[in-house]
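Let me give you the structure first, and then I'll get to my questions.
Shown here: the complex without one of its protein chains, the others still in place.
Chains here go by letter, A, B and C, matching the order in which they are written, and residues are numbered from 1 within each.
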Amino acid sequence: MKIMITGFNPFNGEKVNPAQEVLKFLPDTIRGHRLVKLNVETSFEKAASQVYDALLAEMPDYCINIGQAGGRSGITPEKIAINWVDASIADNTNYQPKGQKIVAKGMDGYFTQLPINAIVKNIRNSGLPAKVSNTAGTYVCNYLFYKVQYWRNTEFPNLKGGFIHIPYLPSQVLQSNQPSMSLNDITNAMMIMLKTVIDYDGLKDITSLYD
Amino acid sequence: MKIMITGFNPFNGEKVNPAQEVLKFLPDTIRGHRLVKLNVETSFEKAASQVYDALLAEMPDYCINIGQAGGRSGITPEKIAINWVDASIADNTNYQPKGQKIVAKGMDGYFTQLPINAIVKNIRNSGLPAKVSNTAGTYVCNYLFYKVQYWRNTEFPNLKGGFIHIPYLPSQVLQSNQPSMSLNDITNAMMIMLKTVIDYDGLKDITSLYD
Amino acid sequence: MKIMITGFNPFNGEKVNPAQEVLKFLPDTIRGHRLVKLNVETSFEKAASQVYDALLAEMPDYCINIGQAGGRSGITPEKIAINWVDASIADNTNYQPKGQKIVAKGMDGYFTQLPINAIVKNIRNSGLPAKVSNTAGTYVCNYLFYKVQYWRNTEFPNLKGGFIHIPYLPSQVLQSNQPSMSLNDITNAMMIMLKTVIDYDGLKDITSLYD
Partner (left out) sequence: MKIMITGFNPFNGEKVNPAQEVLKFLPDTIRGHRLVKLNVETSFEKAASQVYDALLAEMPDYCINIGQAGGRSGITPEKIAINWVDASIADNTNYQPKGQKIVAKGMDGYFTQLPINAIVKNIRNSGLPAKVSNTAGTYVCNYLFYKVQYWRNTEFPNLKGGFIHIPYLPSQVLQSNQPSMSLNDITNAMMIMLKTVIDYDGLKDITSLYD
């Protein structure tokens, strides 16, 4: 099996993005399965084309996108991608789409194919906070998540996709009263997430499984 | 035109529900359009059957559900209903469904038919905080919102639906450091919401309109 | 009896200050006691000199300062003024003192002479949120509060002083997810506060009284 995992580069004036930092600490194989790591630009169009090209080149079984969710205190796997973009700030190419669909004729929303309840349970069991999120926002994160789901429904029928939001690193919130998580803990949580994806691969109705 | 508007009764130990309180202060007609007000039980099944029966009896043009979103500081019209229920507390009939679809073969998500960006803009212009929300949660609120959308797609093709979350009343947060909004302000915001719905009725692509 | 009550003008880019707005709606007498209302500049030195001059001119029994505490959800009477200033932003005269004592030889802290527990209880009984605060910050609010307490200990032995922080108005948080309170509710809370001060005047150990 092959798992592609992506991480965005820093945006909105930040010097680091925990999503890109954590990729550096993940192995190349997990339990014999290959892990393909991809850095993507925090840009609506660039991220989409980078991931689309990589999907074509690698034909992975899973495409898991990691993104920073400033203000969240734990790991939050996303339940649904929605067909909507409404950017409150410009992306890294200075593009700021407001209130529009991502795909004109696309479905309103697509559920993830990841076993997110099991992921949350296993991360908590390791002593780290986690919670299912029901919104990935309306910025680049949700945009990429939706695009992957749309491609799955139109071009890559065997692909399974999902999005994992992670907190700020401590160094990003030195003076701000915002929650954070250490890079070491985020890395451990991502390893648990990946092992859970592997363990649940092939099971039916995985999104409703808690055990 | 006929607009049905519903409000839940108190739940989770609360003595009031702002959604039900605000209904008492809304008029029976707005700009010549009839407003049908309906109190519903904070119960997955009862709320659904109460609203379904009322839709059959009244055949309204709009079905707008109002619900309390404890912890939110402003009026938050919801963007999307999702096909998922996962209750962290039991409802008023002691029913607590965990991790399952609402409708087995239903779509993952349905966008609202309300002009939510315009509603947010108009409420802000009146001096009150408002923001589009991209998640109505996975409790009774989202359940009812999803059911109405599902019925629209299967039985009531001319129905338009939407969900508006409102903050706690001040009396519900006496000691809790949670945000609240006065009943008078909530009522004013609901009047603006209703007038906006009427003003935008019949316009195309209203969900993307900011003006 | 004579009660002086002060409110700051807008600062930090705000167009209004709820403290100054609420003064407009307070009466000139309460239960036969005179209420002297004073607008003060959000400036360390100007506010202090304005209040000092007014204390000399009016010789009030109480000096109650009202200030905006952005981010707080209820009315928060302050317990203690501390001998420290550390401004994170400049005041309205572009003065920004960092890490220093307010009065070189002053006490580290002074407790208020207001019956703050009773005020909190009475405001809650009226259906509005309130809580004792143990820090008035290290900006202009605490500075003025401390100065009044210092003057009480050196020049005005019969003066009683206190500081009441109030939330943002709804119009100040249109898009910000911050809590707010309507001007009407703040006004009602300030009336309850003033009546409680009058009711408890002359009682001993009022700061520890809950009833």
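Assorted remarks:
Definition applied: contacts are C-beta pairs under 8 Å (C-beta built on N, C-alpha and C of every residue); 3 or more make two chains touch, one makes a residue touch a chain.
In this text the structure is predicted, and so the values were computed from the model without any measurement.
Partner chains of the missing chain, restricted to those shown and counted over the full complex, are A, C. Of the candidate positions C:67, C:137, C:161 or C:179, contact with the hidden chain is made by C:137. Remark: the omitted chain is touched by one listed residue; of A:10, A:70 or A:129 this is A:129. Chain A meets the missing chain through residues 73-74, 124, 127-131, 170-171, 173-182, 184-185.
Although one chain is not displayed, chain C still touches it through residues 79-80, 82-84, 86, 98-101, 107-111, 117, 132-135, 137-138, 207-210.
Following the convention adopted for this analysis, only the chains that are shown with their structure count from here on.
Chains that count as touching both chain A and chain B, per the definition above, do not exist in this structure. The two sequence copies chain B and chain C touch through a face in which the numbers common to both exceed half of the numbers used overall. Spacing of chain A relative to chain B, judged by their CA centroids, is 30 angstrom.
Centre-to-centre separation between chain A and chain C, using Cα means, comes to 47 Å. Here the CA centre of chain B is 39 Å from the CA centre of chain C.
The set of chain B residues that touch two or more partner chains is empty.
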